[in-house]
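Pasting a structure here, questions to come.
Note that this complex is displayed minus one protein chain, with the remaining chains in position.
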Amino acid sequence: MRQRLVQEVSTAVETARLLISCPDARGIIATVAGFLAEHHGNILDADQHTDKQHGEFFMRVEVEQAGFDLDHNTFARVWSPVAEKFDMRWQMYWGDEIKRMAVFVSKAGHCLNDILWRWKSGELRVEIPFVLSNHEDLRADVESLGLSFHHLPVTPETKMRQEADVQELLDQSGVDFIVLARYMRILSPSFVAGYPARIINIHHSFLPAFAGARPYHQAYDRGVKIIGATSHYVTDQLDEGPIIAQETMAVDHRDTVDDLIRKGRDLERIVLARAVHYHVEDKILTSQNKTVVFN
Amino acid sequence: MRQRLVQEVSTAVETARLLISCPDARGIIATVAGFLAEHHGNILDADQHTDKQHGEFFMRVEVEQAGFDLDHNTFARVWSPVAEKFDMRWQMYWGDEIKRMAVFVSKAGHCLNDILWRWKSGELRVEIPFVLSNHEDLRADVESLGLSFHHLPVTPETKMRQEADVQELLDQSGVDFIVLARYMRILSPSFVAGYPARIINIHHSFLPAFAGARPYHQAYDRGVKIIGATSHYVTDQLDEGPIIAQETMAVDHRDTVDDLIRKGRDLERIVLARAVHYHVEDKILTSQNKTVVFN
Amino acid sequence: MRQRLVQEVSTAVETARLLISCPDARGIIATVAGFLAEHHGNILDADQHTDKQHGEFFMRVEVEQAGFDLDHNTFARVWSPVAEKFDMRWQMYWGDEIKRMAVFVSKAGHCLNDILWRWKSGELRVEIPFVLSNHEDLRADVESLGLSFHHLPVTPETKMRQEADVQELLDQSGVDFIVLARYMRILSPSFVAGYPARIINIHHSFLPAFAGARPYHQAYDRGVKIIGATSHYVTDQLDEGPIIAQETMAVDHRDTVDDLIRKGRDLERIVLARAVHYHVEDKILTSQNKTVVFN
Partner (left out) sequence: MRQRLVQEVSTAVETARLLISCPDARGIIATVAGFLAEHHGNILDADQHTDKQHGEFFMRVEVEQAGFDLDHNTFARVWSPVAEKFDMRWQMYWGDEIKRMAVFVSKAGHCLNDILWRWKSGELRVEIPFVLSNHEDLRADVESLGLSFHHLPVTPETKMRQEADVQELLDQSGVDFIVLARYMRILSPSFVAGYPARIINIHHSFLPAFAGARPYHQAYDRGVKIIGATSHYVTDQLDEGPIIAQETMAVDHRDTVDDLIRKGRDLERIVLARAVHYHVEDKILTSQNKTVVFN
């Protein structure tokens, strides 16, 4: 198993992923593929999508780094004229630059445990500079793995100051994206604005049903026959950011609220892990408050 | 196959189903089981559920008619004293009394086709006195199977009069319950009040998400990764009656609104068929705007 | 609804789909996209996959016919030199050439009913020159829709002669592909050889579990907690052809064999419809006894 995981890692290191969105036009694929061929970039995977309603084009190309005659120093300069021609928003991710992920938690440890296990086993290729919580409860779970745990408590009065401290931690650590693994606090719009499509939340319901607090209680009261979980990017509209992944599970009248909470934990872990996996693999583009996930 | 279906039918004919709900108390199961044993009723299936939050007890017992020394003439009289002791709401369904089901449709035929096929093949053991529509479109589908089709058009001005005509048809035909197989009209509270837990609707979303009109358009705009369908009993609160069955299906950014509509049709058919099946088999109890489905 | 379906149809008419498989090499995507751009073909959808284990490359490109300066008379000549350079197997499907589908059935009508409904509603864009059966049972279902029904009974003794008659019907009608909608007869290897990846079967189990006869009985005896259905292309190895689609459903100890058969019918219909949809939309490539489905 270990050998196989290492193999996966070494493959991944050698690729670069180009994400593009732009107004739809003829010849984009030919131009992009032609550009890469010209620079000896071997395309390992290409995905494309056109949103006909909004006339928007999306593309993800994964290129072997070996042989490719551009690198992270030279790519932008050579590529920009092409991108400008099609009015592209684009991003190039180099596989040898490991992303740095901060994890925010409160008291519930199931999502955290799941993420840390995936990281530890090599399944999730990230660095974790620290885990942050507004409670002390999960310190041992984090530190026993040799990771840093920061406890920054927060009250309504200290909210702004705490967020400033959080921001400082993020800046010092060079964090690329944040995972809210059941962090039960609402981040301020100005904080969120600093991480567009870079804060991943798990909401414990099938959004847009049961947004807000205590969704399992809401689900129980409504008598639904299926519960769900939703991972999404955080925006300044609570529980309304672009949805990345969702999953559902059958329940019935025998399930108490506690049963829904217990069963839901499994959904939450899997849906959050899936979203983080897509993000780390650079498979997500956003537009119109929606995601295009090239999975 | 035909032989097997007939076998199923003949088995079903021989059972009676007793549905009970009452305040929770000790000794209910023993009393019910004892009563049935005393009258030589062989219990083929027994299901029970206690809602601890509301202190409510639910039970379904299926008894072989052969050997049972009570029948639909004598049962109520002998059983009532027991029922009163526990303050029971109860209903006894005799398997040899086939339920009479009216189907209401508008223009979309997928749910209708599905229901009629199940009826025709013997899978759904009901009589269908008529299909009613506010449009002519599906007449041929119904009449080609030898069933009656009533076209009762409706405008905002004629709504009350049309409903009176509908009511008359139902009364004349001795209808037990109504299936709204994508009938795109809202029934009046007074009409609905006449059929408590006896009108089954299919809503083309995962309620409570996307209640109201054009749910697939709403789902598309929100960018969900899963769509759903919900069957529920109709109450005077639109799309808020007790949920009987739900099902979901994965979708992604490639799916247009038309794709959601197309894929959703399969969900709708299956979820509606499941709800109707439960209803016909007397597997549903309601309370607190929820269902207990002994499936 | 009708208007929307027509719209779908008219859109579909205007595209051509190019399916390619070849040994993996650098520059294929650039070459294909460049070729199409050069001939003013607007790419509406492009999908690509590389099987690294076998070094095989697969691609599907959907091109708008309007504006494209090649058509079904000229395409092959102009394209062939490119295809030969990469040693491609390829196929070009023109959206205005509606496929002709024959349906084979025995006695069970659920899959047939489903397919015919999809055809009638416009969801399935095919022509159905005839339905063939070794029994008379489903004649009325077919003829009531204005379609031809051929009854060709078969016994072990007449198998070869019957197959010759079937072949003649297919040839006369210019059939493109065959759907075995629960046709309970095994076709001879020589017959199958004439329709490579053009005969779609539905098997009522989750293959490779419960291949062969009476899969629901096998599933019941094994006590599985999930049943399934599998659609696949037919090869001369019974139930071992390339799998196109599969779906599963939870069951439990309460389900008798008859319940499994009843529940399974819903799976079978949906899985078969999905496979037929992919085939008609030219989304399937085959290799190594597997399918690549660009859905």
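Order as written gives the chain letters A, B and C; numbering starts at 1 within each chain.
Operating definition for what follows: a residue touches a chain if its C-beta (ideal position, glycine included) is under 8 Å from a C-beta of that chain, and two chains touch if they have at least 3 such contacts.
Not measured: the values here are computed from a predicted model.
Asker: Which residue from A:Asp71, A:Asp87, A:Glu123 or A:Glu136 sits in contact with the chain not drawn here?
Answerer: Considering the complete complex, A:Glu123 is the one touching the chain left out.
Asker: Which residue, A:His40, A:His110, A:Arg185 or A:His253, contacts the hidden chain when the whole complex is considered?
Answerer: Here the residue in touch with the unshown chain is A:His110.
Asker: One chain is left out of this view; which of C:Thr74, C:Ser188 or C:Asn289 touches it in the full complex?
Answerer: Selected residue, touching the omitted chain: C:Asn289.
Asker: Even though one chain is hidden, which residues of chain A still touch it in the full complex?
Answerer: The list for chain A reads 1-2, 4, 7-8, 107-110, 113, 117, 121, 123, 144, 258, 261-262, 265-266, 270, 273.
Asker: For chain C, which residues touch the unseen chain?
Answerer: 49, 51-53, 206-210, 222-226, 228, 242-248, 252-254, 256, 288-293, 295
Asker: Which residue numbers on chain B touch the omitted chain?
Answerer: Contact residues on chain B toward the absent chain are 26-27, 29-30, 33-34, 36-37, 40, 42-50, 250.
As a working rule, only the chains that are shown with their structure count from here on.
Asker: Identify the chain pair joined by the greatest number of C-beta pairs in contact.
Answerer: Ranked by C-beta contact count, first place goes to A-B.
Asker: On Cα atoms, by how many degrees is chain A rotated relative to chain C, nearest 5?
Answerer: 180
Asker: When you take the mean of every protein CA atom shown, which chain's own CA mean is nearest to it?
Answerer: Of the chains present, the most centrally placed is C.
Asker: Going through chain C residue by residue, note those that touch at least 2 other chains and give them in order.
Answerer: Within chain C, no residue touches at least two other chains.
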